[in-house]
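Notes follow once the structure below has been shown.
Missing here is one protein chain; the remaining ones are kept as they sit in the complex.
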Amino acid sequence: MRNPKLLIGGLLFLGLLIFALAGPTIAKSRTKLKDPLQISAYTPYQAVSDEIPIGSDQLGRDAMAVFLYGMRLSLGVGFVAGIVGTLLGVLVGFVAGFVGGNTDTILRVLTDMFLVVPTLPLLMVLSISVDKWDLLTIGLLLGLFSWPFVARTVRAQVFSLSQRPFVDLARLNNENSLEIIVQELIPGLLPYIFLSVSGAAVGAMLAEAGLQILGIGSGNLATLGYLMAKAMGAGALGGGFAGQVLLPAGYLTLTFLCLNLINMGLDEQFNPRLQTTAHGE
Amino acid sequence: MKNEEKPEEKSFRSRLQRYRPLARYLGNRFGVYLFTLWASLSLAFILFRFMPGNPMAMSVTQLQSNAGLIVGADKAAEYYREKMGLNEPLHIQYLKFLKNMIFGPFDFGHSFVKYPTPVNEVIGRYLPWTLGLFTTSVILAWILGTAIGALLGWMRRSRFASWAIVLTTLINITPIYVLAVFLLLGLSYKLGWLPSGRPYDAQMMPSWKWPFIKSVLIHAILPVGTMVLVWSSGWILGMRSLMVSVLGEDYLAYARAKGLSPLTILKEYAFRNALLPQVAGLAIVLGMSLNGAYIIEIIFRIPGLGTLFANAAALRDFNTMMGLLVFSAFTVLTGSLIVDLAMPLFDPRIRRSDA
Partner (left out) sequence: MTQDTPQEAVLAIRSLSVVYVGRRSAAQAVTEVDLEVQNNEILGLVGESGCGKTTLAVAMLGLIEPPGKVIGGAVQIRTHDHSTQDILKVKPSLHRQLLWKEIAYIPQGSMSALNPVKRVREQLTDTLIEHGLKKNEALERARWALQVVSLDAAILERYPHELSGGMVQRVAIAGAISMQPPVLVADEPTTALDVVTQRSILQELVSIREKFGSAILLISHDMGVMAQIADRIAVMYAGRIVEIGSIHQVFASPLHPYTKKLINAIPNARGRESGERLIGLGGESPNIWRHPPGCRFHPRCEFAIERCSQQAPVFTSPNGSSGQRVACHLY
């Protein structure tokens, strides 16, 4: 890997991932409580002390512990949504580009519709009817809204590939053109697929926190967005609990930064337009 | 006789012919608009009937259980059972719903929580805030972002431009609410330069008098500033890469070979061409921007649609939520349509045919 963006982004992301996975262990090691997330261990929004460096949350939990556990949950939501969104997007994009004709038109209008219509209101409506607010459900729900971008890219790729002469040739020879396209397509598409998983994951983490800020979500799934939103709602910024907002916000932003660095690095490696020096040495 | 008529008819025909692609484009856009609008309405209808727990029926039951607590709740429940015809066959319900949407127009009935105020009226009360702040921010961000992006693209080989791009990328990937929080914390709580946390001075009564307007404007600086900062960064990055690719086009090399001044090349050749996708992009991002605007409203406590949405969701006021859902889609779709319809002004290839 010669690309510095890819390298730095990748290493940093690895670090964040390890931190997230180690979060619960760290939380356990730095508290006397049996369950670091014990409710009402403190009074809600108890002032900052050595024991609770960023105060307690509105359920009286150690906010630091909530943060340490929350990283894993937030990444998990993003991961599930990213996978779901990408699978859906690849499927829709592939069918549209490969089958063409009316199917393509319909899928394209559908994709554009999902791109254009504001999704947050839809998500709000859907999520208030979710009674089991857990990682998988939320990830799935958010994933349902993150496929249009992927679908667009994949469709364009499949479409341009299926226009190439060798595919026509294969058709004439009665060979299986689907197989050829898949074989030709997959290698070229891999960076896009990674791009889309991480893009969809970022989108989902953003949306999840957004939902929390809009007051939807529950303490069962105390993601970073949850911690941040509740603290903000309680006036944390003016009230000395800024850490409860800044810490999760910082972690999320850093994660987005890494994923974006990786994406940009991938883009640079696969998109010659962005290269600044002559090639062919 | 025939021979004399023909040329005239032909020229008229051919003049019409020339605008056929334009007509087709406009017709196409409008068709897609109507279709998408219909699809959104239907989606809303389906959502509100088939969501787990059937919110429509649920809310009626809820109203009944609230009888005595909320004034007129029992009457409302009765009214809704009848008006929504929850026992009627589904297709009748659907047709009635469409009728209320089209001929109402947008008749969502009464707000459950603020009974008997119609949802329309409730939305109308919150709408000006959203429309004002959101529209201002979207337009400001687009103009600023496009202009700055064009300049950075033009100076693509300068050191300054590459640093500016790094900074812009950083802003762009920061979630809008994180930026909002940082700005709020820094400029408002720590430095005390700008007011926040309310839409206008607490002592004032809304009116069209200057002191009030001034107060609104000052309070709007932070939320609008946040939105403009984040959104314009996206436009900057987009416009820059458009410019970079336009600057690599043959017609640009040719423009240079013609000895045109850099200013003309920038304005008439590079900018004008890079602008097209940038305008088209505006039609696409409105929805996503509205998502952000709703969150911003909550953070800055602005009584707009986002706040209303959050309140309605908390109180399970399904009628209002449905109204907001449809209304959000309608706003964004109409905005997109306007942008799309303006596209031919920028692109002659849509406007005219191959004669």
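We just call them A and B in the order they show up, numbering each chain from 1.
Simple rule for what comes next: a residue touches a chain if its C-beta (ideal position, glycine included) is under 8 Å from a C-beta of that chain, and two chains touch if they have at least 3 such contacts.
What you see is a predicted model, and the numbers here were worked out from it, not measured in a lab.
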Residue, one of B:134, B:200, B:269 or B:294, that touches the chain absent here:
B:269
Residues belonging to chain B that touch the chain removed from view:
157, 249-251, 253-261, 264, 268-269, 272-273, 276, 346-349, 352-355
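Throughout what follows, only the chains that are shown with their structure count from here on.
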Centroid from C-alpha atoms only, then distance chain A to chain B, rounded to Å. What do you get?
23
Counting only contacts in the complex, chain B reaches chain A at residues 32, 35-36, 39-40, 43, 47-48, 51-53, 55, 169-170, 173-175, 177-178, 181-182, 184-185, 189, 244-245, 248, 283-284, 286-288, 290-292, 294-295, 298-299, 306, 309-310, 313-314, 316, 321-322, 324-325, 328-329, 332-333, 336
Of all residues in chain A, those that touch chain B in their complex
109, 112-113, 115-122, 124-126, 128-131, 206-207, 209-210, 213-216, 228, 232, 237-238, 242, 245-246, 249, 252-253, 256-257, 260, 264, 273
